[in-house]
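Structure record follows, encoded as structure tokens.
All protein chains of the complex are present and in place, except for one that has been dropped.
By written order: A and B. Residues from 1 in each chain.
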Amino acid sequence: MAIQDSLGGAAVAAPARSGARRAGRLLLGLPPVVAVSVAWLALALVVAAGADLLAPYAYSALDLKARLSPPVFMGGGWAHPLGTDELGRDVLSRLIVSVRMSLLIALFGTMIAAGLGTVLGFLAAHFRGRVEALILVLIDFQAGMPFMIIALSVLAFFGNNLVLFIVLMGFHAWERYARIARGLTLAANEQGYAAAVRQLGATPLSVYGRHVLPNIASTLIVSMTLSFPEIVLLESGLSFLGLGVQPPLTSLGNMVGYGREYISRAPWIMLAPSVVIVMTTFSISMLGDWLRDRLDPTLK
Amino acid sequence: MSDRPPALALLAADGLTRHYRVRRPGAMFGRRDLLRAVDGVSFAIRPGQTLGLVGESGCGKSTTAKLVLGLAPATAGTVSFDGAPLPAIGTAAWRDLRRRMQMVFQDPLGALDRRLAVGWQIMEPLLIHRLAGPRDARERARAVMASVGLQPHHFDRYPHELSGGQRQRVVLARALITEPRLLVCDEPISALDVSIQAQVVNLLLDLQEKLGVSYLFISHDLKVVRQVSHDVAVMYLGRVVEQGEADALFRDPVHPYTRALVAAIPSPALGGERRRERIVLSGDPPNPIAVPAGCAFHPRCPWAVADCKAATPALRPMPDGRLVACHRAEATPESRAA
Partner (left out) sequence: MLSFIVSRAARAAITILLVVAFAFVVMRLSGDPALLILSVDAPPEAIEAFRKAWGLDRPIWEQFLTFATRALAGDFGRSMRDGRPALALVLERVPATLAITLPALALKLALGIPAGIFAALNRNSWADRAAMMASVAGFTMPSFVLALLLVLVFAVQLGWLPASGSDTPLHAVLPILTLGTAGAAIMARFTRSAMLEVLGQPYIRAASAKGLGWWLVVLRHALPNAAIPTVTIIGFMVGSLVAGAVIVESVFAWPGIGRLLVSSVANRDLAVVQSLLMVIAGWMVLANLAVDLAYGWLDPRVRTITSRAD
């Protein structure tokens, strides 16, 4: 609805217009930076979804004859458009697979955190008393310690595997969703529709699921657009340090981490994933800012 | 009222009390004050009749409403509805009771879910209590919408697309669709435009006549309370200070607090006689945490004597049957003023 508003009445007046043309117009109606961001994210999603089809080589395939060959714009050949690494693996193929890995981790992490935080926020607002006090203490703890340090401590104790790592990313910023869910639910319980529906006799599940959640969804989504790039950064930072995604799997941070050994001889190994990280997080932040301005007057 | 057999009452509250522990400002380590939001309130509502509950904000009116509906647990005292005590909060029996007693809120926009069409919200109680299938619920929603004066095309509107009066009609329709015996109306018109208020009040009166529903009507607007109520209870700092048949109470208020409230009604219809002895409330506004000893009203009372600071007056019957909690209730106006 908000997007249509920005286009004026035109899009509303011609509902029969084809989907593709509508999408095109929609993109043109956006501020240029946001439009570029959307386009980049769409590309990243397509790449992530079709990674197996798009990657010209298997991401771990060695080509020992073509080790450290430069990308096409630095004098390399079209066989490896973005060059190869120290083992002759195709940088483009690894990049494509890494995009999928990093986006998947960030997506799961964001969804776990949103789910966990929202449920805890609801519980706090529903039960009040001791439950709420305990959850508030946990929120304070989570907000008070840098998550990087918490994550590193957990990794030290538990060692590393992919599932644990994704779950760990799912603890990033859960407290923000919990705060939002608790605050808005308390407001709704105090005076508004939630209290009204509860006194109609609705079960808590239907009060929260059917009424409260849809009402706070836009605020939660805005919060997700804030924490998604943070998880991309966190994951790539930890993987860069060698403490995140472990070889033979590859992620964007992991590529940069291994590429930095060759920074003077083959800077493209680390530059390609770096550019992708920066573009992706920048795009989501831009989109998030824009969404926040449109969707959520309470955050202004 | 109190001399009627309780079996006749649809709802009876007896010694209803709700205390809250509140943290003292600036205090730590759990030092807490006791807030007596409601402190021993008793009343009864007969079928098809209205009890008006009046008092300043903070006097415990809204807490009383929650206790009566069983939305908050009472610290002490009982509420019985249709002869049976209220079931515990959250139980199946409690949930089932919801359809027989409903609430109408002060702020209709807040009480409605802004993301759902109002028609859906009106039929939601039927779906919650499985009283009807979706198609049947829709029919009944349209019927109840008509009875509160909403048009069929309002069904698919969203709350923000309606006027304040229409929204309150939607809230009423939602409350009425399960055919409840009791509606608790907590300041139902104070958020509405003055021009709309009369319409909603008239609608409430019509609905009572047609459906035989009882109201607990909470308001600080004595003019409206007088218009809709059969009986009236006046609350001050969690206690009822005067209670009785509406016309008599408004015609000749006994308690000095009631007198002050009645005298402040801005209406020429009340005549000049009462103007003469108009009471202006003086002193600090009431603080429910620091309730004065003795009669809670004594710091603001023009007729307070030493006794009033020492002993809390009990609610006791006057010759005409009404209940008053004032040590000096029997004194004539002339002797009081002295």
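One rule holds in what follows: a contact is a pair of C-beta atoms (placed from the backbone, for glycine too) under 8 Å apart; a residue touches a chain by one contact, two chains touch by 3 or more.
Everything quoted here is computed from the prediction, not taken from an experiment.
Trainee: Could you tell which one of A:I112, A:I135, A:M169 or A:M270 touches the chain left off the display?
Mentor: That would be A:M270, which touches the missing chain.
Trainee: Quick one: say which of A:G129, A:P146 or A:P248 touches the chain that got left out.
Mentor: Going through A:G129, A:P146 or A:P248 one by one, A:P146 is the residue touching the chain not shown.
Trainee: Which of these touches the unseen chain: A:V34, A:V131, A:L162 or A:L233?
Mentor: Result: among the candidates, A:L233 touches the missing chain.
Trainee: Looking at the full complex, which residue from A:F73, A:F127 or A:F158 touches the chain that isn't shown here?
Mentor: Residue touching the chain left out of view: A:F158.
Trainee: Tell me where the left-out chain touches subunit A, residue by residue.
Mentor: Where subunit A meets the chain not shown: residues 137, 140-141, 144-146, 148-150, 152-159, 229, 233, 236-237, 240-243, 253, 256-257, 260, 263-264, 267, 270, 274, 277-278, 281-282, 285-286.
Throughout what follows, only the chains that are shown with their structure count from here on.
Trainee: How many angstrom lie between the CA centroids of subunit A and subunit B, rounded to a whole number?
Mentor: Here subunit A and subunit B have centroids separated by 50 Å.
Trainee: Over in the complex, which subunit B residues touch subunit A? Could you list them?
Mentor: 69, 71, 95-99, 102-103, 105, 107, 110-116, 124-125, 128-129, 171, 174
Trainee: Would you pull the subunit A residues touching subunit B in the complex into a rising list?
Mentor: Spelled out, the residues of subunit A in touch with subunit B are 191-193, 195-203, 206, 211, 214-215.
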